[in-house]
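A single protein chain has been omitted from the complex, and every remaining protein chain is retained in its original position.
A, B and C are the chain letters, set down in written order, and residue numbers restart from 1 in every chain.
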Amino acid sequence: MEDFLMIGLLLVLCATGIAIAFMRDLLVVAMLSGIFSFVCCAVFVLFDAPDVAFTEACVGAGVSTVLTIAAIRLTGRREKREGRRASVLGLTLACICGLALIYGTLELPRFGDPRAPSQTHVAPHYIDRTAEEVGVPNIVTAVLGSYRGYDTMGETVVVFTAALGVLILLGGAQSRPLRRGDAPARKDQDVVLRGIAALFIPMTLFLAPYVQFHGAYSPGGGFQAGAILGGAMILYALVFGIDRLNQLVPERVLRVIAALGVLTYGGTGVVTVLLGHRFLDYDALGARPAGQQIGLTAIELGVFMTVACVMIILYQRFASRGDQ
Amino acid sequence: MLFAAVAALFATLALALIRAVAGPTVFDRVLALNLIGTKTILLIAVLGFATDRFDFIDIALVYAVLNLIGTVAVMRYLIGEKERA
Amino acid sequence: MSAIEIFDLARTALGYGLLAIGSLAALIGAIGLLRLPEFYTRAHAAGITDTLGALGVLLGLAVLSPDLLTALKLIVVLVVALFASPTSCHALARAAFRSGVRPALDGNRPPPTVPGE
Partner (left out) sequence: MRDLIGLFPYWAVVVLMMTGLYIVIAQGNLVKKLVGLGIFQVSVFLLYITAGVVEGGTPPILNDQFTSYTNPLPSVLILTAIVVGVATLAVGLALAVRIREAFGTIEEDELQPLATPEQPAQKGPGA
């Protein structure tokens, strides 16, 4: 059964990708990329990577499609047809590269082979020793926060930097006055939608902490919880208008919290150094597993603050930009 | 039996994708997007049962809550476009 | 056969029955989405079966689930889906009507108008 479903889902995924290449209407492209993300999430579930599927669900459904649509509002919906020469050239190049890569795959270990090099190097260590060394059931959380804590700190900083980039590119506080932002909330607007949104948004606010704090036991963690909170705020802005969101969570507050998140992460590392251990070595904070758990909670909190605020800032910036 | 459910849900997903690609109006496509979203939720839940890992249901829960956002975003865009025109 | 065995058997039968109803509804909805002639009929097919499909599958799984927590989570997913799916379908049909998509009617009846517009 798994083989059939795998082949089917992968074929659907490829078909969606190719359909995106043929579409000229960018709004349709954005929608199809939403479908692409759904199918991709199902594939990740099938491939036993629930944490990745979880992240794809939060980011793909809540943030990336919406950001693309918000950008299309500012750049125009129709795409020009490409020249014949460019498409022939591109197709030839893609076919040649593709054939070379397929030839290369013949040497790769078969799907699911337990003797593949990727399974025999460092993975057994993580799987065998996590219970003893970190003491949380979700190995992905353990590797993310403890074994590869440096890497995750880098990623958090990258997310923060991306928000800085968007803030610079799309104007600071003293930028031109907004002519009109996203479609404003109107009185005669859909009552049903507003009611349901008023029901869903508080629910999401409960869901985010659950995902955050249950991350050590089931799929979830700071990245996912942050994206969920960001998605909830985006839904709020979509239904009630971007101005309401800007009033609710002003951007200057979000900027401070996002920076505090990165500082929380880095600060945890500094504390461990001050206590005489290496950077981000949570054993400094207490005996195993309590120390590890304190450390993980602290850095996950930092990740959550940064990711949630960055997601909201990104949307605010695109949606508040007036029409040119 | 779970296999039959998975097969039916997968077929639903594939058929809805055809509608999403074929259109013809944007609304048909949003309808298909919505349907694919719900079917992904169900597929994930059934897959969790098929492999005895019930953690997957959390993913279905998140999808159920966030699925609305994409639809609302597209409709917002279309309403805004009409107002601008 | 003891009472517990009978209960388990009934539970399994009920669960799989609901699952079958849900999957069938989903499939019928997809065929309707593909085959029906215009947007509103498609929305009708997709909207109704979307809800029934979610109801059947999730309720079936909840009946089959081994522990209470799993069943409870599935019920929460179900409740959310029962709210979200008709809402988005309603909002979609409304948006389509407002942006000028009109149902294809038989005969020469005038196209319907929005009250108060």
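As a working rule, a contact is a pair of C-beta atoms (placed from the backbone, for glycine too) under 8 Å apart; a residue touches a chain by one contact, two chains touch by 3 or more.
Remember, predicted model here, so these are calculated numbers, not experimental data.
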Interface partners of the hidden chain - shown chains only, full complex considered: A, B
Contacting the left-out chain in the complete assembly, out of A:V63, A:I196, A:V211 or A:L254: A:V63
Identified contact with the non-displayed chain, of A:L26, A:M203, A:V271 or A:I294: A:L26
Those residues of subunit A which, in the complete complex, touch the missing chain: 3, 6-7, 10-11, 13-14, 17-18, 20-21, 26, 29-30, 33, 36, 40, 43-44, 47-52, 55-56, 59, 63-64, 67-68, 70-72, 74-76, 79-80, 82-83, 86-87, 89-91, 93-95, 97-98, 101-102, 105-106, 108, 110-114, 116, 118-119, 122-123, 126-127, 130-131, 137-140, 142-144, 148, 151-152, 155, 158-159, 162-163, 165-166, 169-171, 175-176, 217-219, 223, 226-227, 307, 310-311, 314, 317-318, 321, 324
Residues of subunit B in contact with the chain not shown: 51-53, 55
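In this section, only the chains that are shown with their structure count from here on.
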Greatest separation from subunit C - chain, by CA centre: A
Chain pair with more C-beta contacts, B-C versus A-C: B-C
Whole-Å gap separating subunit A and subunit C, where each centre is the average of the chain's CA atoms: 29
Subunit B and subunit C, separation of their C-alpha mean positions in angstrom: 12
Overlap residues in subunit C, where contacts from two or more other chains coincide: 80, 84, 87, 91
Subunit A residues counted as touching two or more neighbouring chains: 193, 196, 200, 203
Residues of subunit B that touch subunit C when the two form their complex: 1-2, 4-5, 8-9, 11-13, 15-16, 18-19, 25, 27-28, 30-32, 34-35, 38-39, 41-42, 45-46, 49, 54, 57-58, 60-61, 64-65, 67-68, 71-72, 75, 78-79, 82
Residue ranges of subunit A in contact with subunit B within the complex: 1, 4-5, 8-9, 12, 15-16, 19, 25, 27-28, 30-32, 34-35, 38-39, 41-42, 45-46, 48, 50, 53-54, 57-58, 61-62, 65-66, 69-70, 72-73, 77, 182-183, 193, 196-197, 200, 203-204, 207, 211, 214, 218-220, 224, 228, 231, 234-235, 238-239, 323
Interfacial residue positions of subunit C with respect to subunit B in the complex: 16, 19-20, 22-24, 26-27, 29-31, 33-34, 39, 42-43, 46, 50, 53-54, 57-58, 61, 64-65, 70, 73-74, 76-77, 80-81, 84-85, 87-89, 91-92, 95-96, 98-99, 101
